[in-house]
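With one protein chain held back, the other chains of the complex are shown just where they sit.
Going in written order, the chains are labelled A and B, and every chain counts its residues from 1.
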Amino acid sequence: MDSSAAALLAGDLTGVAVFAASGGALGVAKRLDWFGVVFVGFAAALGGGILRDLVIDKPPVAFYDWRYGTTALVASALVFWWHARLERMRRMMLLLDAAGLALFTVTATIKALEAGVPPMGACLIGMITGIGGGLVRDLLVGEIPVVLQRDIYALAALIGAVVVAILTRLEAVTLLNMIGAGVLIFVVRLTALYRRWSAPRAKPM
Amino acid sequence: MDSSAAALLAGDLTGVAVFAASGGALGVAKRLDWFGVVFVGFAAALGGGILRDLVIDKPPVAFYDWRYGTTALVASALVFWWHARLERMRRMMLLLDAAGLALFTVTATIKALEAGVPPMGACLIGMITGIGGGLVRDLLVGEIPVVLQRDIYALAALIGAVVVAILTRLEAVTLLNMIGAGVLIFVVRLTALYRRWSAPRAKPM
Partner (left out) sequence: MDSSAAALLAGDLTGVAVFAASGGALGVAKRLDWFGVVFVGFAAALGGGILRDLVIDKPPVAFYDWRYGTTALVASALVFWWHARLERMRRMMLLLDAAGLALFTVTATIKALEAGVPPMGACLIGMITGIGGGLVRDLLVGEIPVVLQRDIYALAALIGAVVVAILTRLEAVTLLNMIGAGVLIFVVRLTALYRRWSAPRAKPM
């Protein structure tokens, strides 16, 4: 599975870049200095994966593999300099963010299952890794995390993680199937955005 | 200690249910959607235990034992649907919350001591596990954690953890003694609530 390992790494790093950009953009909006912008970008890009690796008791790739840190650094630094341009790219950002959610959720669920976590726990780890970056990003700048308030964001991740767990149980873990699970997350998330789906709220008492 | 292990598990899961309910109720009050409600419930119920297991280097039960996740899920989903009724049960909730604090503190202190943590560290881990869920819950929705502001909440946990550590040093770890330590936390917490005890604040300068 060498080519699939390479595909996963490429996907993972794309996710890192996208989340770093979203964190950096929020830092710019909050008027942080350039170090704060890069730091929030870093935390958004690598926070979910650090928690994942701690939970499955592996050395966190964020610190042990230089490609992760470098990717996060470059992406958030670029946002600092080019943020005016990014504003015009808002649609593109939402697309990339959905892609990052899909990639992180799928790779984290697979890594957790491979580390021997039972299916239900692996799905939770997959979902938390997918949404974790956005959570940390929003908490750092003092906001209630968007993921808790809006849309079908976390639910899309959970659905995809469950599909990965079922495919693994059926011993049908092929690169193609994993891409399918990622595309499912991506499509659910974008459809929810486009149709303004959103989960129900409790009625006021 | 088979029956006592079962008692501890029952106690632990009761604590999970109670904290999930308190997290869910806060999520409803903050007008989160149902996913946000369940997520805050989850974090409140399982956050303290995840930190505990990471620190004592065990696989986090929240991800490795399906009963924990399921209990948290069911309890916070119930709150979402029944929150009007829960409002009327506020007294009951405070009782259950104190029970959860007592159970989590005692079981975490025991687990830490068994994992070879020295007594002082085990007491801190016990206290942090007991109060951790409420901390995470409040941080997620952007509030200064209640535990830092009011009452004898954390102190009750710390007293109970110290009692557990002393009993362990005296080789008097029986199920009955552990229940006694839990009841102590429960009673201190409720007495503080009832009498409106509260720790002193620093005088304004």
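Throughout what follows, contacts are C-beta pairs under 8 Å (C-beta built on N, C-alpha and C of every residue); 3 or more make two chains touch, one makes a residue touch a chain.
This is a predicted model, so every value here is computed, not measured.
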Quiz item: Where the complex has a chain not shown, which of B:29, B:139 or B:184 is the residue touching it?
Solution: B:139
Self-check item: Touch residues of subunit A, complete complex, unshown partner
Solution: 27-28, 30-37, 39-40, 50, 54, 57, 59-60, 62-66, 69-70, 80, 83-84, 87, 139-142
Self-check item: Those residues of subunit B which, in the complete complex, touch the missing chain
Solution: 54-55, 57, 112, 117-118, 120-122, 124-125, 139, 142-145, 147-150, 152, 154-155, 198-202, 205
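Here, only the chains that are shown with their structure count from here on.
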Exercise. Determine how many degrees of rotation, between 0 and 180 and to the nearest 5, align the Cα atoms of subunit A with the equivalent atoms in subunit B.
Key: 120
Quiz item: Between subunit A and subunit B, what is the gap in Å from one C-alpha centre to the other?
Solution: 29
